[in-house]
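Only one protein chain is missing from this complex, and each of the others stays in its spot.
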Amino acid sequence: MNATIDRDSIKFSDAKLIVGLEVHVQLKTDSKLFCGCSTKFGSDPNTQTCPVCTGMPGTLPVLNQKALALSIKTGLALNCEIARYTKWDRKNYFYPDLPKGYQISQFDKPVCGEGFVEVKVPKSDQPSRKIRLERAHLEEDAGKSIHDESGKGGVSRIDLNRTGTPLLEIVTKPNIRSAEEAKAFLTELKQILEYIAVSDCNMQEGSLRCDANVNLHFEIDGETIATPIVEIKNLNSFRAAERAITHESKRQFKQWKKSGESIHDAPKQTRGWDDSAQCTTPQREKEESADYRYFPDPDLIAVIITDEEIETAKNSLGELPASLRTTLQSEYGLNEYDSAVIVSAGRKMVDYFRALADGSGKDGKPNGKMASNWVGQEIMRYLNEHNATIEDYPVSAETLADLLSRIVGGEVDQTRGKEVLAEMLSSGCDVQSAFDKLGIVKVDSGDLDALCQQLIDENPAVIEEIKGGKLKAVGSLIGKARQINPNVNPGVLREAILKIIGI
Amino acid sequence: MSQSHTSAQKIASLARIELTDEESAKVQSEFDSILEYIHQLDEVEIPDGTEPFFGATESTNAVREDAVVPSFDREEILKNAPDSDGEFYRVPPVL
Partner (left out) sequence: MSVLDNSIEQLAQQVSSGDVSAAQCVDASIAQIRAQNDSLNVMISDCEDAARERAASIDAKIAAGENAGPLAGVPIAIKDGICTAGHVTTAGSKMLENFAPPYDATIVQRLNDAGAICIGKANLDEFAMGSSTENSFFGVTKNPWSTECVAGGSSGGSAAAVASGIAPASIGSDTGGSIRQPASFCGITGIKPTYGRVSRFGLIAFASSLDQIGPMARSAKDCAILMNVLSGHDVKDSTSARNDVPDFAADCEQDIKRLRLGICRQHFEEGLNEEVKASVEEAIKALESLGAETVEIDLPHTKHAVATYYVVAPCEASSNLSRFDGVRYTSREPAEKLIDMYSQTRKVNFGEEVIRRILLGTYSLSSGYDHELYKKASQVRRLIKNDYDAAFEKVDVIVGPTVPTTAFKIGQHAQDPLAMYLADIYTASANLAGVPGISLPCGFSSDGMPIGLQLQSNMFWESTLLKAAHQYQTQTDWHSKRPQS
C-alpha cells in the first residue's frame, strides 16, 4: 500500500515527530539495592563488591528499603500511581558485566504506574503540556566493561563496583513532540529529582542516563504512516539528547523519502549518538533479537505498600519546582523568567530568595522584584565566579535583607549599596560595619537643608532654569551635592531642593 | 511440540551452549518426548481466576535497612576468577 504513496510531495514539515524517553536515575542510597556494598562513585575497581553483587553461587538478594522508599517518593513527585503490590522479575541476558546472567528488574508490577510531568518549552509561545509517563520501575545496575579501543582485539576488563546500584527507570509514553520539548522534559525531570533529593543527577558520573525512542508519523490520505522506531543510546547530556533527536528525525525523513520503509518493514533499531561527529550511527545488531525471558524472581518476595507509607512519602516531598514558580509569581510578583531562574538554582536558592524578599519587605509585602534583581545579578554572578552554591554564599539572607531595607528606606542608594555588599563579601562584616568603613552615614534633615541652601545660593542660574520649568537641571545640583557629601541620597535631595524653591 | 525440531540450535545459542549438529539432533528427540509428556498440562482445566503460584512462599516485605556493610577484599573476590589482573576481571574481546 505504501508503494502507492507519492512521497515526493511530502515535506519535512509534514512529519510529526514522535519521541519517547527512557531515563535511568541512580537513587541516592548508601548501599546497593540487594547487598550492603557501598554505592560510592570512583573507587578502585572491584573494591566495592561482595559474593552477592558478584553473583557467586548460593548468594541471595535482600531488598534495600530506602531504594524502595525513594522510588515511591519519585513516583509521587511525578504524579504516578503507586502500586500497592510490587514484585521483582529477572531479565535474562549474557554480558560480562552482568554477573548473574540476569538483571533483577520489574516486569508487570512496577512500583510506579502512569504519571505525568508538566513541561513548558522555554522561550516559546506554546502553553505548558503534560508529558505522560508509562511507568517507573526499580532495578539493579550492571557493572562497567572497559573494552580495548586499540582495535587490536585486546581483552575487555570488568569492574563490578557499580553492579547492583539501585536504578529507577522512568519511561515516558511516546508523546514528546519535539527535540526542544524532550530537552525541556529532561530539564524539568532533573529539577524535580534534585528538589526531592532522590538522586545526584550527575550525568558525568552516570547517575542520570537517557535513551530516546524516535520515529516520524505522516498523515497521508487519512492514514498514518510511521517510520521504523530507532532507539538512540549514549545520550550523556540534555543538549546531546536535543541534538540527537533533531538529527535522527532528519535522517529518518531522508531515509523514508529514499526507501519508503515503514514501521512494518523493519524491527526497532539501535543507534548511538556520536557527540564529536554530531550524528547518530548504527549500533551492531545483537546475535538474536532480544528475548529476555522475564519471569518472577523466586529469590525475592513481593512488597505490599501501605497507605501510611505513601502518606509519609508525600509529606516528605516539600514544595515542587512547578508549584514554587507559581508561588514566586503570585506572591512575590516575579515574571515567568525570573521565577524560573531562581527555582532552577535549587531549593536552597528559593529559600534564600524568600528570606531576602520577606526580610526586606514593607508593610507585610515582600520586596520580590528587588530581591530577584539582587539574586539574579549580584548573587548569581558571585556564585558563578566562585563556582559555589548558595549554601557557600558568605552573606546571609538576613544580612542582605538589612541592606536592601536600608536602600528602600533611603539610607543608601543602590550604587553605594553594591559597594556595601562588596565590602561585606570581602571582609565578612555586617551592614553597619560596612557603612562605617565606607563612611556612609545617614544625612540628617538639618544637614540636608543646609546643603540645599548652599546649592541654591551657589547656583542661581541653575535655579532659574528649574523655576523656568527645566526640572532636569536638578541633576547637575545632585552631582555637585555628592562631591560635597557622598552619603547624600539623590532622590531625597531632589525632593528637598524642589520643596525649598517651591515647585 | 514439533517446533522443537527447528529450535534446539536457536535455544542453545540463547543459552550460550554450543551444540554440534549431532548433539542438537539428540536434544531435539529427547525434547520431543519430554515435551509430549509435559503437554499433558494442556488438558488440565484451569478455573477462571486461578492465579499462577510462582513461589512456595507468599509472604511479603522482606527488606533491609540502607546500611553499608564492608565489602570483601578484592583479592578474595578475584581469587576464583579464571583470568584477572589483580584489579579487573578479564574476558576475551566482546566484539
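Read from first to last, the chains carry the letters A and B; within each, the first residue is number 1.
Following the convention adopted for this analysis, a residue touches a chain if its C-beta (ideal position, glycine included) is under 8 Å from a C-beta of that chain, and two chains touch if they have at least 3 such contacts.
Only a predicted model underlies this, so the values are computations on that prediction, with no experimental measurement involved.
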| item | value |
| --- | --- |
| Identified contact with the non-displayed chain, of A:73, A:100, A:183 or A:416 | A:100 |
| Contacting the left-out chain in the complete assembly, out of A:76, A:235 or A:301 | A:301 |
| In subunit A, positions touching the absent partner | 51, 54-63, 90, 92, 94, 96, 99-102, 153, 156, 158, 287, 291, 293-295, 298-301 |
| Footprint left on subunit B by the chain that the document does not show | 3-4, 7-8, 11-19, 27, 30-31, 33-35, 37-42, 44, 46, 50-57, 59, 62, 64, 72, 76-77, 79-83, 89, 91-95 |
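In this section, only the chains that are shown with their structure count from here on.
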| item | value |
| --- | --- |
| Cα-centroid distance, subunit A relative to subunit B, in whole angstrom | 41 |
| Subunit A-touching residues of subunit B, taken from the complex the two chains share | 10, 13-14, 16, 54-55, 57-72, 74, 77-78, 83, 85, 87-95 |
| Touching residues on subunit A, where the partner in the complex is subunit B | 29-31, 35-38, 44-51, 54, 62-68, 94, 96, 145-148, 153-160, 284, 287-288, 291, 293, 295-296, 298, 300-304 |
